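Of the protein chains in this complex, all but one are displayed in their positions.
Right, chain A next:
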Amino acid sequence: MSVQTIRNVFSVETGYRLSDDQIVNHFPNHYELTRKDLMVKNIKRYRKELEKEGSPLAEKDENGKYLYLDFVPVTYMLPADYNLFVEEFRKSPSSTWIMKPCGKAQGKGIFLINKLSQIKKWSRDSKTSSFVSQSNKEAYVISLYINNPLLIGGRKFDLRLYVLVSTYRPLRCYMYKLGFCRFCTVKYTPSTSELDNMFVHLTNVAIQKHGEDYNHIHGGKWTVSNLRLYLESTRGKEVTSKLFDEIHWIIVQSLKAVAPVMNNDKHCFECYGYDIIIDDKLKPWLIEVNASPSLTSSTANDRILKYNLINDTLNIAVPNGEIPDCKWNKSPPKEVLGNYEILFDEELAQGDGADRELRSRQGQSLGPRAGRSRDSGRAVLTTWK
């Protein structure tokens, strides 16, 4: 079902009720996670809550930066936080910022700025006299641009990972093992003259497809296992494992952040496309989450991957290929996982966390350690880290 249809299905006016044997592939208010502004809002709120509780997760370092929860680049909503943004901008005037429309996808409408005058110009061009009267659809977010991304072969790339969530309370999510990296066709340069060149900065396939160097055979994509091999060979195993652990951590935390506000309708499951960028200090940053990740394919390998993705997703959401019953406990047996592995299972985590000590590599929960660490102290967190 498309996002549009979901909105209709769940809207109060239509009075449509899903029966017990109907399962849909979106949560009613998924936009809490997938709209760029709401995602940031929810994460900020989650952090503040943890801080209030005095949880060790919300610990900050001497600069006031969160130690474990700093995975989203500094972001402001426009027009609402314009003044806050200007303040931040003036603190580091040589930084670059990226403007993204909240509700669009595929890299549409994105541009980079490094001077305040450029925003003013943009607001003039979009034909509004002041920032006040902007309808929701034209809201923008502005984030600090990561201008030191990890480069391979001199090119910028980002990671696209698929995460399936079958329920939010208790949180149960699965990560697809075969994510991929999308490369730009042009060499990366942070120089200001190339700020307008979207082929250098944006990795969306929809954009890179139109570049003159785009190659249809491999589509500028690498598998995550390739990336892992490369990083292990050139940087060593420990930092690579740490990087991937951090990526898993980010995903779980972001889901936890929106879990309280998410309408945990039992008819729903959802497969998200997570976009992550790694900077040259091997720190991963969450860029955005997509509710309808592109399921079209640009190359032969791609088609196979997406086919398997859909297949495995349906196997987990609707087990045994029978008519679904939404009252089931949503705990699929291990065999149907296919290429998914359990990322976090709240039920399991709160159960016998103790003998999950062994790190079994059969793709068992990477989660339980995170579950334990939420209640236990700092020491456990550092092993997770």
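Just so it is clear, a residue touches a chain if its C-beta (ideal position, glycine included) is under 8 Å from a C-beta of that chain, and two chains touch if they have at least 3 such contacts; residues count from 1.
The working rule: contacts and distances are computed from a predicted model.
Remark: of the listed names "TBC1 domain family member 19", "DNA replication complex GINS protein PSF1", "Centromere protein N" or "Ubiquitin-related modifier 1", the one matching the undisplayed chain in UniProt is "TBC1 domain family member 19". The hidden chain makes contact, of the residues A:F183, A:W249, A:W285 or A:F344, with A:F183. Across A:E59, A:D81, A:E232 or A:D279, the single residue that touches the chain missing here is A:E232.
Taking the complete complex into account, A:R155 is the one of A:R45, A:K60 or A:R155 that touches the chain left out. For chain A, the residues in touch with the chain missing from this view are 152-155, 183, 186-187, 213, 215, 217-218, 220-222, 225-226, 229-230, 232-234, 236-238, 240, 301, 361-362.
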